[in-house]
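All protein chains but one are shown at their positions in the complex.
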Amino acid sequence: MAFKERVVPTIRIGDSLLVPIQIDLDDKTVEQLQTQLLAEIQEHRVRAVILDVRMVEVIDSYISYTLTETAAMAHLMGCRTVICGIQPPVALTLAQMGIELQGFLVARDLEHAMGLVYSP
Amino acid sequence: MDGKLRELLDIPENDFDVVVRISREEDIAIARQMAKQLAQELGFSLADVTKVATAVSELARNIYRYAQPGKIMIRKRPEESGGPAIQVVAADRGPGIESVERVLTKGYTTHERSLGIGLSGIRRLMDFCEIASEVGTGTVVRVEKRRRKF
Partner (left out) sequence: MDNNLVEMLVEELEAGSKHEEKLWRELLPGVVSGAAGNNLCETIREPLFGLLHELGETALGRKLKLVIERTPTFPVAELLPLILDLCGELRHDSEQAVRELERMLSELATPIIRIWTEVLLVPLIGGLDSDRAQGMAEKLLDRVSATRAKVVVVDVTGVPTIDTAAGGFLIETFSAVKLLGAEVILTGLKPEIAHTLVKLGIDFRMVAIARDLEDALRQAIAMIEEDRSRQRKIVWARGSNFPGECEGGERDGI
C-alpha cells in the first residue's frame, strides 16, 4: 500500500501489526483506517493487530463501537486484536458508562501485548 | 410545548461561557475540547475531566447524527453550595424523543449505535441529568457535575 494512502502510520513487528491511534477518529478516518488495516493484514499475512490507544484521551460510545467493529473485521481475516495503552481515566469512564470492549485481548503495555499475540 | 422543555429552551445563550453549534463533525471535537478545558479550570480530577469530556462528546455526537440543528452550551459554576460545578446544556431542534424513560433505561433500542448507550451512559458519568423532549419540537439535555471533595 502506497505510503500516502495510509491514514495511520503502522509498524510491522514480526507478523503483528502495531497501530498507534493518534488522531481524532471521525467517520471518514474510521472508514479509511479500517480499509487500510484490512489491506495490510492481507498483504503481509498479519496474525495480530495491536491497537495502541495511549494517546487517546476520550473514548466515547462511538469510538468504542468503531474499535469493536475493527476487531470484528480483523477477526474475519483470521487476525486477533489486542488493545493496549488504555489510560486510567479512560478505563474508569468506560467501565462506569457500562461500555464493554468486545473482541479484544487487553494488554498492559507493548511487551504484554506481544505476549498475548502468541498465547494460545 | 411541554413546560419543562420550554423552560430549558429559554435559557439564554449569554448565560454560558461557551456555546458550540454542532453542524460539522469537527464540532464534536471542539465541544469536547472546550468542556475539557473548563473542567480543568475548575480543578476537576483528571478522571472527572475525562468523564465530562466524554459526556459532552456523546451529547454532541447525538446532535450531529440525529438532531441537527443543535448546540452545546457549557458554563462554570464556581460558587455553587455543593462546590464548584460544571453545567452542560445540549439543545436541539431535532425530531424529539418519544419516550425519554425508555431511552434512559439501559436497554438497546432500534438505534443501537445511537441513543442507547449515550443517554444512560451520560447519566452514570454525571451527578445530575435532566431531559425534556417533545416529538416534532426538539430535545434539551441538562447535565451537571461537581468537583469532588477528595
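Per-chain numbering from 1; labels A and B assigned in written order.
Just so it is clear, a residue touches a chain if its C-beta (ideal position, glycine included) is under 8 Å from a C-beta of that chain, and two chains touch if they have at least 3 such contacts.
Every value quoted in this text rests on a predicted model; they were computed, and no experiment measured them.
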I need the residue numbers on chain A that touch the omitted chain, in ascending order. 14-15, 45, 47, 84, 86-92, 94-96, 100-101, 106-109, 112, 114-115, 118-120
Missing-chain contacts on chain B, rising order, are 45-47, 148-150
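The criterion applied here is as follows: only the chains that are shown with their structure count from here on.
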Suppose each chain is reduced to the average of its Cα coordinates; what separation in Å results between chain A and chain B? 28
The answer for chain B against chain A in the complex is residues 25-26, 28-29, 32, 36, 46-47, 49-51, 53-54, 57-58, 61, 106, 113, 117-118, 120-122, 124-125
Touching chain B in the complex, chain A uses residues 24, 26-28, 57-62, 65, 87-90, 92-93, 96-99
